[in-house]
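Each remark here refers to the structure printed beneath this line.
Here's a slice of the assembly, chains where they normally sit.
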Amino acid sequence: MEKMAKAGWNITVSSRSYEPYVDDAELTLRLIRAQEISRYVELGYLDAGITGHDWIIENHSDVHEVGEFLFSKISRQATRWVLAVPEESEIRSVRDLEGKRIATEVTGLTKRWLRKHGVRAEVEFSWGATEVKARELVDAIVEVTETGSSLRANKLRIVETLLESTPRLIANHAAWKDSWKRRKIETLALLLRGAIEAEAKVGLKMNVREAHLPNLLQSLPALRNPTVSGLSQSGWVAVETIIDEAVVREMIPQLKAAGAEGIIEYPLNKVVY
Amino acid sequence: MEKMAKAGWNITVSSRSYEPYVDDAELTLRLIRAQEISRYVELGYLDAGITGHDWIIENHSDVHEVGEFLFSKISRQATRWVLAVPEESEIRSVRDLEGKRIATEVTGLTKRWLRKHGVRAEVEFSWGATEVKARELVDAIVEVTETGSSLRANKLRIVETLLESTPRLIANHAAWKDSWKRRKIETLALLLRGAIEAEAKVGLKMNVREAHLPNLLQSLPALRNPTVSGLSQSGWVAVETIIDEAVVREMIPQLKAAGAEGIIEYPLNKVVY
């Protein structure tokens, strides 16, 4: 909902009504668990949904994938479903699972993966807190992780990665063929991406002597497609660009060294190329 | 954990360790979801556990049931798994489910119940927020309820009750045969029951003229097994008893009317008959 608000749709969830309100008469929203969304989009109860690639795969859902998003500001990495075992376990690869018991929330995914490797093992559904079980109650777990820190905290070791997953905007096939619905979904995708993109970007603006400009641009390829405009003060130009916040700390000292003055960094709401 | 503390075992869950600490060297504790406990007790990974009757049934677990507890102070009723549909639905009994789709957390229980009634319907696993689905995404749900208020708030109607459930202390069959473990589990059961019992009880103490005592006791059968002791003040006795807090508001006016004086009510930690 926070991303939707940044994209331009304000959603309010009232404790007295059971459907979130969105300030767009053309949309109706439902809040449904990520695990179930692809199933209801496939069946056509929903025209579109945002869920993880992992659950689309786990549910074997036949849906149209409109776009992929990277939500997490911290890591900007995909989440991964991994096979994990206690640090001291003798399990070193999928082969060692033969005859073992595995707890996981994604039993479908896990069983297909075992089958692919020709390994027979017992896979049981875990209702949550799966890491805690790996030490005593089962031999291995298949669990989702982003940075691996929760696994490490439980003294578990990652053996293999089964699947990488990112958030996806998906649509029902029939809805996607309806031109009005498709345009609506595409607009949503465009603005969501613009808002998410902006979270990791900043605007950078600086003045530089015209004579230094080629050097500045050449030595800093990261300054792609800068907007250069003339200033009234003759011999000076204003340079403006959008860059990843992550590189600002390296870039500013270099820009200063290359002759930039009056460098300012400002926040962005959306970036649409 | 709150009940365990009242029973006399203090449990601390540290954010840095992954096993709760209990101040009893003879016990090791694990926090596991109610849904999974009976499975691990059956397999022997745990000697005993506290879980709901519903999940023992759903999991078809072969365990020894040591005792039943009524935890909820408010209702002191059992929880129920019920078939619910939108208020305006035409489904009026299990028969009307033929060919319908049902969402529930207890798919095993639901399928067996349908089979028993000779009804064929699609049962799909719901990851939660099941009430919300009953209106648009499925035809009916099987959901747990205590007072029915959440169902009413979602404008759902209860059609039938599939199962009533209360918390149970269960033991693994082998553990129950081990006399040391059995005595330990029985002690736990005794004190847990004593602590839970005490939550809904209070102590009542009063003085009454000896002459009025028979009348007082006769007219108030709820005052069962009172402890009557003589007072130094001749002709008076002290009467003390334990009663349900729920009846105190009716009892005190009657006791006063029957001649009781200096009535005091005091809180209890445990009651063991």
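First chain written, first letter: the chains are A and B, and each begins at residue 1.
Just so it is clear, a residue touches a chain if its C-beta (ideal position, glycine included) is under 8 Å from a C-beta of that chain, and two chains touch if they have at least 3 such contacts.
Keep in mind that what you see is a predicted model, and the values were worked out from it rather than measured.
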item: Subunit number of the complete homomer, 2 shown here; value: 6
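In the analysis below, only the chains that are shown with their structure count from here on.
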item: Centre-of-Cα separation between chain B and chain A, whole angstrom; value: 43
item: Contact footprint of chain B on chain A as seen in their complex; value: 18, 30-33, 35-36, 39-40, 45, 124, 126-129, 132-133, 135-137, 153-154
